[in-house]
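Missing here is one protein chain; the remaining ones are kept as they sit in the complex.
Letters A and B mark the chains as written, and numbering starts fresh at 1 in each.
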Amino acid sequence: MPIVLRELTQQQDGLAPGHGLCPGCSESVVVRQVLHALGKPAVVSLATGCLEVSTTRFPYTSWRTPLVHSAFENAATTIDGAEAAYRALVRSGKTQAQDITFVVFAGDGATYDIGLQWLSGALERGHHFIYVCLNNEGYMNTGIQRSGATMMGTWTTTTPIGKKSPGKLTWRKDMTGIVASHDIPFVAQASPHAWKDLMTKVQKADAVDGPAFLNVLSPCNRGWRYQAQDTIRLGQLAADTCLWPLYEIDHGTWKLDYKPHTKKPVTDWLQSQGRFSHLSRPENGPVVQEIQHKVDEEWERLQQRCRE
Amino acid sequence: MTLQTWKELLPGGPIADPGNSIAVETGTWGVTQPVVDFQKCVHCMICWVYCPDSSFLVQDGKLVGVDYDHCKGCGICVVECPKKCIAMKEGAKNLPLGS
Partner (left out) sequence: MATLTKQRQKLGKYSGTPVALDGATLVANAMRQVRPDVVAAYPITPQTVITEAFSEFVANGEVDTEFIQTESEHAAMSACIGAAAAGARTQTATSGPGLALMFEVLYVASGSRLPIVMHLCARALSAPLNILCDHSDVMGIRDAGWVILLAESAQEAYDNAIQAVRIAEHPDVRLPVASVMDGFTTTHGVERSELLPNEAVAEFVGPYKAPYSLLDVAHPVTLGALDFHDYYFEHKRQQIEAMERAREVIRCVGREYGELTGRHYAALEPYRMEDAEVATLVIGSSAGTMRVVVDELRRSGVRAGMVKLRCFRPFPGKELAELLGGVHAVGIMDRSVSPGAANAPLFTEVSSALFQHGHAPLMRSYVYGLGGRTPGPAQFRQAYQDLLACDTLETQPAAPRYLGLRE
């Protein structure tokens, strides 16, 4: 299905305004893009997080789709249950078959850390649903604490900068890689700045027979300390520094979706956000070097996998 | 909104009125809101696809205005508009369209 924005504007937004997300939050941008790309009814499961608390504050809901939230770690399993119910009820004739898709929106906290087991189990069971990880690199809803997605050297409220600490000490999990090893038909990294790429991936994700996983960078102006208006621009910068490459793994075939014309140094990324401001101090030079080294290593490895 | 008693609420707390958050006017959050120069606008819909608050009003494939009741004034549209025809202004909702 070719993606033409003007055509998409004719569909009503699956997410209504009036929610409590911060001005400039990318999560609702991603949700809107995903739901428009699907172009059909979605049954949505949310993990506890910014999106969930801001869009379902009783008695208001921003969702124009059916929505379920049960807990923080189990969004994938909850939707798996709903999906199983759908198949069972259709099979027994208790409900009509419909063209609907089961979708999860969960943050990096819910996906990389507390919900890792639940996601893994749902992936292994192999039923069709689309899992969208809204990766803002931290537990933002509870106050900008570190997560397994937070990059080395980042200030967070639980990896603060102190006399004995330059921020988070460990690198970050390769969640996309972890999911890829579950051998599911579609895995991808995306970002809302590349809306066409994201939407195309959503459509590919919907077409597969089995689970699909989209890891979407979701810049957070509160947690990352930048001006709200730069949210989309930062997605571009992440791709240009190769810090958040856009790629996909379609039935095991790795494909790079964006290669920057000129690869920018990570310092461009680090200088764009207040959460890294301590890294400009000379004593943190080694940390910056390590970050660049890691990014380069991963970028090389990714390119190689995509070439094979 | 009058707060309902326990007998009036739906058991289990489901919300059966989809998208009713539209009643919450988040347009009061920001100091400035965007004003579109329709002379320059090419209706590319880039502002629409990047808006976190669904605040660009489109009709028949044309941008017709801004939902000032909900726009939080984040300014993403200003940065992303390829024609640079959006500007943040105070009291935007009271300005005539296209100022």
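Following the convention adopted for this analysis, a residue touches a chain if its C-beta (ideal position, glycine included) is under 8 Å from a C-beta of that chain, and two chains touch if they have at least 3 such contacts.
Keep in mind it's a predicted model, so treat the numbers as computed, not measured.
Note on the chain not shown: across the whole complex it touches A, B. Checked against the full complex, the candidates A:26, A:45, A:111 or A:136 give a single residue touching the omitted chain, namely A:45.
Between the chain not shown and the residues A:87, A:263, A:281 or A:301, the one that touches is A:87. By the touch criterion stated above, the residues of chain A touching the omitted chain are 41, 43, 45-46, 52-53, 56-59, 61, 63-71, 73-74, 77-89, 91-92, 94-95, 98, 100, 117-118, 120-121, 124-125. In the full complex, the hidden chain is touched by chain B at residues 3-6, 9, 11-16, 18.
What we mean here is this: only the chains that are shown with their structure count from here on.
With centres taken as mean Cα positions, chain B sits 24 Å from chain A. Put simply, chain A touches chain B in their complex at residues 5-10, 13, 15-21, 23-29, 32-33, 36, 55-65, 192, 195, 227-233. Remark: chain B residues 1, 4, 13, 15, 17-26, 29-30, 43-46, 48-55, 58, 61, 67, 70, 72-76, 78-80 touch chain A in the complex.
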